[in-house]
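Note that one protein chain is taken out, while the other chains of the complex remain in position.
And then chain A:
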Amino acid sequence: MEAPAKGTVTPIASLFSEEEARKAASYVEEKIGAKRGEMNRLQQFVDENANLINLVAKLPDQLHHNVMVPFGKMAFFPGRLIHTNECLVLLGENYYSDRTSKQTIDILSRRDKTIQSQIRSLKAEIDDFQTEASFFTTTASEAAEGLVEIREEFEEEEEEEEDSSATLLQSGVKEPSGLPGGETAEDEVEDDEFARIMSRLNELEMQEEQEGEDGDGRGEKHDSPIESELDTVKGIRGETNKKQETTLSVPKNASIGESRYSEPRVRSKVIEVLPEKHPHEDQSRGGIDQQNAETWKDFQATSRAKAKTDVVASRKIEVQSPIQQPEPKFDANKAFTGSIVEHALNLETNLHGQKQSSVSQPSKPVSRFKAQRR
C-alpha cells in the first residue's frame, strides 16, 4: 500500500559517511581539549589571585613580619618585612603604582572579575563544541547502524491513510536493515487472500457510497451473488494492473443498504491492495488468515450495520481470521502488482479503523473482533 512514489528513503550513511562524521567529531573533541586547557590556565590564575588577595589582606595586620628573604638561588637570610601597608602593584604594560593594601585588594578583585568573565565565555564555547561533538558522534553511529531517512509528501486527501502508514513506518525503521518488509512467503499468500477479500468488501462499501451520493434508492441486495462481484473485482484488477496510483473504480451493481449512511459522511480514501495471484478463487471462502486491521474494522462496521441480512458472511470471516497481520502495506510485491480500490467510509467507522490500525497488537485479532461483536 506504500506507493514508492509517495516518499523517498535515504540511508543516512549516504549523506554523511561514518568515517567523515567520526573525523569531524574527533576534530571537535581536540578543540574542546584545547579550550579546556585554556580554561584550566585561567582557573589557575583565579586561584593565585585569591591567594594573593588573602596575603595582601593579612599583611597590614602587623607592623612588621619576620620573613626569610631569598638571596640568590640558594640562600635565604632572615629579614623583616616593614611598610606592610604599601604595595608596588604592577598594572600591566610595565606600569607600576604605589598602593595601599586596601587599594591593592580592590585592584586584584577587579582582575578577578575580568578573569571570571573570560572563564564564563570559555565555558559557553566549550558547551557549543560539546553539542557539536555529540551531534557528530550520533550522526556517525546512526550512519553505522544504517538508519534511513524517510521523507513523504503530505497529501491532505489521504491524510488518515498517511497517518496509519506513518506509524507503521516508524516501527519499520527500527529494524537494522531500515527497510520495511520481512514477511514470510506464507504470510504473503495469506495476505493476498485476505487483501482480496478486503478489497471486495471495500469495493462494496464504495458502491454503497456511490449510490448514496447519487441518491439512488436501489434495492437491498446485500447478499448479491459473489460471482458478479468477482467479475467487478477482476475488471478493476485488469485496469490497474502494474499501476501504483490510486484508481477509483465505480462499479454499478450490488448496492448494499445505502440507507444506513444517512448521517454526514467524511470521505477518506482507503486503498486496498488486490493481488494478482489467485484471481479466480472464491473470495468468501478459505484461508483468510491475515487481516488488515483498518479494513477489518471497516468491514465490521459494515457488517454490524447490515447484521440482519449479512450475518452469514461476517461470521465466516470471523471464523477464518485467527491471526491478524496489520502490515500488509509493507509487501513490496503487492504494492506493485495490486490494484487499488478506493472507497469512502463513514466517520465513525473510519476513526475506529484508524485507532485500531495504529494501536492494535498483531497477535490477537479474533478476541478483539469477538469482543466487538458482542
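A few remarks follow.
The criterion applied here is as follows: contacts are C-beta pairs under 8 Å (C-beta built on N, C-alpha and C of every residue); 3 or more make two chains touch, one makes a residue touch a chain; residues count from 1.
One rule holds in what follows: contacts and distances are computed from a predicted model.
Of the names listed as "Nucleolar protein 14 homolog", "Prefoldin subunit 6", "SUMO-activating enzyme subunit" or "Vacuolar protein sorting-associated protein 35", the one that matches the UniProt record for the absent chain is "Prefoldin subunit 6". Although one chain is hidden here, its contacts on chain A can still be listed: residues 88, 91-99, 106-107, 110-111, 114.
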